[in-house]
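Inspection log for the structure reproduced underneath, given as structure tokens.
For this depiction, one protein chain was excluded, whereas all remaining protein chains were kept in their positions.
Labels A, B and C are assigned to the chains in the order they are written; within every chain, residues are numbered from 1.
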Amino acid sequence: MQADTKAILNRLRRIEGQVRGLQRMVDEDAYCIDILTQVAAVQTALENVAVEVLDGHVRGCVADAVAGGEDGDAKLDELMAAVRRFTKAR
Amino acid sequence: MQADTKAILNRLRRIEGQVRGLQRMVDEDAYCIDILTQVAAVQTALENVAVEVLDGHVRGCVADAVAGGEDGDAKLDELMAAVRRFTKAR
Amino acid sequence: MQADTKAILNRLRRIEGQVRGLQRMVDEDAYCIDILTQVAAVQTALENVAVEVLDGHVRGCVADAVAGGEDGDAKLDELMAAVRRFTKAR
Partner (left out) sequence: MQADTKAILNRLRRIEGQVRGLQRMVDEDAYCIDILTQVAAVQTALENVAVEVLDGHVRGCVADAVAGGEDGDAKLDELMAAVRRFTKAR
């Protein structure tokens, strides 16, 4: 789990660098299409972070609650609410 | 669960009708923006189906496997692979 | 343009078949993960339709309005409103 945390932190630091790079591009009036390409790259990187965090949560917290027979349903409600926030579904 | 199946089937029948409506619009040379608005509506409807199927799967199959201590990890691997297919993440 | 219309109609007919296939899967109680995989396939197919319709619209209607100097701004407003509907952005 600590290895996971470190990997996620590294991804987030790289994303921070990418966002700063975007600011530079906008500031220096870079070509719009190049800016859009870079925004798309950051979005994919963020989606990777989301999937990794979700993965750790499902295998850790949710699986423990379900296996322990306690809080399982509440954890599943919460999980599905989080999944919904990543879609346009309601 | 059977109530859920019925609700999902009803949603899919409505989606089929919407897709046929789209064919009519294209065939009758409807205005592109109206077609796009309708495509977006079908996409949201499909996303709702996906979330409902996922919800039933997580609360049924996955929760049972995890609580039963059998197959739990395999079910979680499979679940996360399905979630990834709904993102652009890799 | 008529070749495009035909191609889009063919895509929509295939999507209709996929949606009917989904109904069958749900009706026959297929495995949830297989259903989800199929829903994801239909979503990608629909996104392809949206991009093709948008492509035709931008190159036809919008380009004509902008080049003709008439209605150009209104067409661009309308176009960007349609693009926004395909994102979660506001």
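As a convention for this text, contacts are C-beta pairs under 8 Å (C-beta built on N, C-alpha and C of every residue); 3 or more make two chains touch, one makes a residue touch a chain.
All values derive from a computational prediction rather than experimental measurement.
Put simply, the missing chain touches A, C once the whole complex is considered.
Screening C:L9, C:A30 or C:V66 for touch with the missing chain picks out C:V66.
Mapped onto chain A, the interface with the missing chain covers residues 5, 8-9, 12-13, 15-16, 19-20, 22-23, 26-27, 29, 32-33, 35-37, 39-40, 42-43, 46-47, 49-50, 53-54, 56-57, 60-61, 78-79, 82, 85-86.
Interface residues of chain C facing the missing partner chain: 43-44, 47-48, 50-51, 54-55, 58-59, 63, 66-67, 69, 72-73, 76, 79-80, 83-84, 86-90.
Just so it is clear, only the chains that are shown with their structure count from here on.
The distance from the centre of chain A to the centre of chain B, with each centre set as the mean of the Cα atoms, comes to 21 Å.
Each chain gets a centre from the mean of its Cα atoms; for chain A and chain C, those two points are 27 Å apart.
Separating the CA-averaged centres of chain B and chain C is a span of 16 Å. Those residues of chain C in touch with two or more other chains do not exist in this structure.
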